[in-house]
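The following block contains the structure, expressed as C-alpha cells.
Below, a portion of the complex is reproduced, with chain positions unchanged.
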Amino acid sequence: GFAKVDHHRKKRQGFPEIIYGEGKTTEQILAIMKAILAKKEDVLITRISKEKAEVILQKYPKLMYHELARILSYQHEPSKPRSGYISVICAGTSDLPVAEEAAVTAEVLGSNVKRIYDVGVAGIHRLFDQIEDIQSATVSIVVAGMEGALPSVVGGLVAHPVLAVPTSIGYGANFGGLSALLTMLNSCASGISVVNIDNGFGGAYNAVLIDRMVMDEGLSCF
Amino acid sequence: GFAKVDHHRKKRQGFPEIIYGEGKTTEQILAIMKAILAKKEDVLITRISKEKAEVILQKYPKLMYHELARILSYQHEPSKPRSGYISVICAGTSDLPVAEEAAVTAEVLGSNVKRIYDVGVAGIHRLFDQIEDIQSATVSIVVAGMEGALPSVVGGLVAHPVLAVPTSIGYGANFGGLSALLTMLNSCASGISVVNIDNGFGGAYNAVLIDRMVMDEGLSCF
Amino acid sequence: GFAKVDHHRKKRQGFPEIIYGEGKTTEQILAIMKAILAKKEDVLITRISKEKAEVILQKYPKLMYHELARILSYQHEPSKPRSGYISVICAGTSDLPVAEEAAVTAEVLGSNVKRIYDVGVAGIHRLFDQIEDIQSATVSIVVAGMEGALPSVVGGLVAHPVLAVPTSIGYGANFGGLSALLTMLNSCASGISVVNIDNGFGGAYNAVLIDRMVMDEGLSCF
C-alpha cells in the first residue's frame, strides 16, 4: 500500500505509531488503522476533524472522539494506574484546543493529568492561586499564544521540566505563532524546552516519556 | 551647514532638539551643539561613546557624561522640582545600559526616577518585593531582552501606562532583539506600548511627556 | 468553568476585564459576560462579528453594537464627564475599522474623542487643515496602514504622546502590516510608542490611561 506502518516502533519506543490526521483522507486513515488494529496495537489519531471522525466512528463505534482536542482514540485495555500527574497549564481561553490536545494525548498514553487553564500572566494572581498543584506535578506542559510569557514564569517556580507549547493564537505581529515560539526559545528561566507551534501532541509525548520513567516500576523497552 | 537644527522644536514640543550621537563625527556633534547653545537651549546627546565625549568635555567641561547610559548633557538651570516619579524597571544585569539611557534621559528632561533593576520573571519574587514602589509611579518604563516577558507581568499589576523597551540582549533565536520586540507587541496585558529595540531614550521621552502633563501645574506649550 | 474572569482587575487597574471576541464562541462570550454582569461591572467586547453580536443582543437588548468598530458594549451608568479629548487620526478610508475600534473603545472607557480621518501624508495639506484640533488633544492615536508614515509627521507637530497603530491595510511588500509597524517603531519623531498591528483597542486603552490621569481629579485605584 501507499503507507508503511512502523510496527517496530512499539518495541523501539514503547508506544505504537500515532496517526497524524491532518491532510489524510478518511480512506487513508482507515487503512492505517486497520493495519495497526491487526497487530493488536492501540490507536491514537490526532488533528482529526469531527466530520472525518464521525465516518470512522460508524465503522468502529468503540473508538472515542475528543472533540475539543480533535483526537480519536482506542485502548485495548485501560492503562495500568500510574501515580503522580502531569500539569497542563494554559494562558487563555483561545488556547484550549491545543491544551486539550496535550491533555488527552497524555491521558491516552497512560498518564494522569491536572488541567490548570486561563491563568495567563496579565492576571498573575490566578496562577499563584494554583501554584502548589503545579509544583507537585512530575512535569508541566505550558501552552500559550500571543506573547507566550507563561512558561518563563512557571519555569521559575517549579523544580521539574517544563514543556513549552507556543500557539498561533493572536494576530498582527504574532506572525502565526512566531512571537510565542521565540519567547519560549529565549526564556531566561532554565528548565524549559520547546516544541512546534500548536503541537500539543508533541508536548504531551515528551512529558509522558518523562513521567513514565519517573513513575513506572520498570520499563519494558530498555 | 550640513545640518538644519530644529530650533522651533522647543516651541512646538517643549523640549529642544536632542542629538543622536551614533554615526556622527565629533566635529559634526560640536557644530550642532554650538548652534543649540547659541540659542541658550539645553544639550542632550545620546549614544555617544566615552572617546567622543572626552574630546567634547575638554572644550566644554561643564557638560556631564553618564558613562553607562552613554549620554552627554548640559542644563542651563536645574529643572524645576516635579512631584511623583517614573519607575525604570529592568529584567537583567545586561539590560543596564538601555535602562540607564532611559533613566538618565528622564532625569535630564526633568522627571524623578526610581530604578528597579534585575527583577526578571525567572525569579518573580524579586519583582513582587518592590511592587508597591512600582504601582505608585506615574508611569513605568520596562526594559527587557531575551524573551522580554517582564512588561506583560508589570502591565497586569499597575494602573498606569507601561512603556516597553525591548533590548537586543540574548543570542540565537533572539534575532537581535526581535524576540523581545514581538513579545511586547503581542502582550495580553492592556496598558503597554512599545518603542524600538534598545531605544531607552524613546521610552523615557514618552514617559516624560506623560509625567509632565500629569504632574506639572500648567504646560507652556499648549 | 473554562475561563477565570479576572474580577480583581477593576481594583488593580481601574477597568474591568475586557473580552476579546475573536475565536470565542457565542456561548463562551455569554458565559464570561454573565460572570462580569453578576459583579455589576461594565461590559466591553472587541472583535465581535455582527452575527455573534445579534445573537447576544437578542438576549441582552440593552447592549449596544458598534458595527464598523465591531464592538459590543454596556455601561451600567454613563461615564462621568471628563474635560479635554483624545484625537483619533487615520490615514485612509480603509483604516476606518481600526480607527473606529480605537475611538469607540476610548469613548466606552470614559474619554471624549475627536475623529480626524483620511488625512494621509500623500496629501498633507489635509492634515495641516486640522492641526490645531490635533495639537489641542491630550493625547493622539494615529492609525495608518501601507507605509504608515503619518505618526512621524504628527509626532513632530504635537507636544503630547502619540500612540501609533499600524494596520494591515495594503498589499504585496506590506507583509500584513509589517511595513507600517516597522515604520512606526523606527520613527525619527520622539514622542511615539507603538501597539500591535490592527490593535485599535490597545491604542485606545493606553490613551485613556493617560487621559484619565491628566484630566480626572483623583484616581481611586492609586
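Structure notes:
Think of it as A, B and C in the order they're written, each chain with its own count starting at 1.
Here is the rule we go by: a residue touches a chain if its C-beta (ideal position, glycine included) is under 8 Å from a C-beta of that chain, and two chains touch if they have at least 3 such contacts.
Remember, predicted model here, so these are calculated numbers, not experimental data.
Assembly remark, whole complex in this entry with 3 chains visible in place, copy number of the identical chain is 8.
Operating definition for what follows: only the chains that are shown with their structure count from here on.
Chain centres defined as mean CA positions place C nearest to the mean of all protein CA atoms. At the far end from chain B, in terms of centres built from Cα atoms, lies A.
Over half of the residue numbers at the chain A-chain B interface are used by both copies of the sequence.
Separation between the centroids of chain A and chain C, computed from CA atoms only, is 36 Å. Separating the CA-averaged centres of chain B and chain C is a span of 26 Å.
Put simply, the C-alpha centre of chain A and that of chain B have 43 angstrom between them. Across the assembly, chain C contributes 181, 196-197 as residues in contact with two or more other chains. Taken in their complex, chain B has these residues touching chain A: 91-92, 120-124, 146-149, 152-153, 155-157, 170, 172-175, 178-180, 182-190. By the touch criterion given at the top, residues 12-15, 18, 135-136, 138, 156-161, 163, 181, 185-186, 190-197, 201-203, 205-206, 209-210, 213-214, 219, 221-222 of chain C touch chain B in their complex. Across the complex, chain A is touched by residues 2-4, 6, 8-9, 17, 20, 22-24, 28, 32, 166, 168, 176-178, 181, 196-199 of chain C.
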